[in-house]
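What follows is a single structure, and I will ask about it in a moment.
Some chains have been omitted; the remaining ones sit where they do in the full complex.
Should a chain be cited, it is by its letter among A and B, assigned in written order, with residues numbered from 1 in that chain.
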Amino acid sequence: MAFQINAELQYDVLMRSTVLLNIHALATQNQTLRLESFQVTPGVKWEELPMGTGENRYIRLETGNATKLEVSYTVMAETRHTMVSHEEIQGIPISEIHRSAISYLFPSRYCQSDRMGRLAMKMFGGIDHPYHQTVAIADWIFENIDYLSGATNEETSAFDTVTQRAGVCRDFAHLGIAFCRALSIPARYFAGYACNMQPPDFHACFEACIGNRWFIFDPTRLAALNGLVRIATGRDAADAAVATIFGQMQMTGMSVSCVSDEFQPLSAADLAGRALLIEP
Amino acid sequence: MAFQINAELQYDVLMRSTVLLNIHALATQNQTLRLESFQVTPGVKWEELPMGTGENRYIRLETGNATKLEVSYTVMAETRHTMVSHEEIQGIPISEIHRSAISYLFPSRYCQSDRMGRLAMKMFGGIDHPYHQTVAIADWIFENIDYLSGATNEETSAFDTVTQRAGVCRDFAHLGIAFCRALSIPARYFAGYACNMQPPDFHACFEACIGNRWFIFDPTRLAALNGLVRIATGRDAADAAVATIFGQMQMTGMSVSCVSDEFQPLSAADLAGRALLIEP
């Protein structure tokens, strides 16, 4: 399916700054990009930093003497996803987890799975398949955490959210990741665009590695899983912030859109008994 | 210089477990291995998981039905290091940091640099060269944090230690890393063996990336910098724990040794005006 994506960011530059932007869609096996365009205020230098791991396309900008920074990104992203029936999803022991997933077992800044093991076992340890555990985690988050803008800030972590019970997509994803890792299920942060999401914004959800395949879960239920376009993958939001600013800038405007003529959001019925996989 | 390394670990296995061990020395450009031997209790399966990033050599063990696990590791590691005079160390702007160092700017589980920016600027922001900032950080930690076994646990983070003012090598390293990142200096965790350290144990310190070269710092001052043998590099101890156990095991014994006939520890005089670099 093809998605037309546009992101516009405006900043006042208060001092000469360097910015790492995470707004470019990734080009992956199942995500093809066309007609990509990236424009910034004239005079501002930028370069793409291709990460060896292929999990981000940081754009590094130098504001130089500019006092305003305007960024405009457009792309046509074509994505493919795979539906897998529940019966085909195999749990595997730790001893067979692919080495590329190992680091996603460990705690990270916003996902302190090391402090949540006993809780995760009590809540989800009785479920015997890691896929169903992860479904139960995502359902539990949706049902028990209030989606509430302004309830959290950039320092909020899964350990906070599990008790404070409110947050935004980033917090929901962190909590899902922390629970999974606490159950020895590798889990990672997915930052991306989401087709037709209301209100339009950057989105975050998470992927869990079950049987060495990365299934996607959105505990906010704000986005259709087949309408996601990947920007970055990481351990948590520390790896995938929209903008990391070295210097001083103030955001003055932002607009995001992700639309598609042909998009048919997967319904609950479509997904009954099946899971969705974006990358192998 | 060549170091003879030996590590022995003993565990009672309370239930069938999988273990990730981080005790193998890395083979790198400046660290050559000979006569490596790894032995485990007969019947225990193991494999090496080469990480794509080359920063760990996890050994994954399956205890199977064993009720005891004994691990014995021996290697002869030959290391080279480079001395660089302070004058030759160039600070560079964020805009020139190599992309491989970028992720070491971000906060991690035990190094919440995002919460320590104002503190780091007040303490070290007035020093104008990132190398001298890092020296000041390592000196400050040595002078202000008490080295005290048992004062901390596996959940202790830099945010705790900066106030609680006590810890072990792991905590010292985390604090150094957090301060560096808060000042926009990429920093990473170094886990390794340390020649002649008393008492012998696994050691941790940190590397800071200045002018795109990774200099090593040991804020505990327990080990000579030219006597270090690298086991792993990571964002923090979450990436480089000696053993991560999935299941239930209890350590019953551990011994570590790292010795060398030819070792001459670098003295303060040797290091006057010079910094040490292990890997480019």
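Note that a contact is a pair of C-beta atoms (placed from the backbone, for glycine too) under 8 Å apart; a residue touches a chain by one contact, two chains touch by 3 or more.
Just so it is clear, the structure is predicted and the values come from calculations on it, not from any experiment.
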{"item": "Overall number of sequence copies in the complex as this file defines it, 2 displayed", "value": "4"}
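Methods note: only the chains that are shown with their structure count from here on.
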{"item": "Separation of chain A from chain B, taking each centre as the mean of its C-alpha atoms, in whole Å", "value": "30"}
{"item": "Chain A residues within the chain B interface of the complex", "value": "18, 20, 45, 49-53, 58, 60, 62, 93-95, 99-100, 102-103, 105-109, 112, 114-115, 154-155, 184, 238-239, 244, 246"}
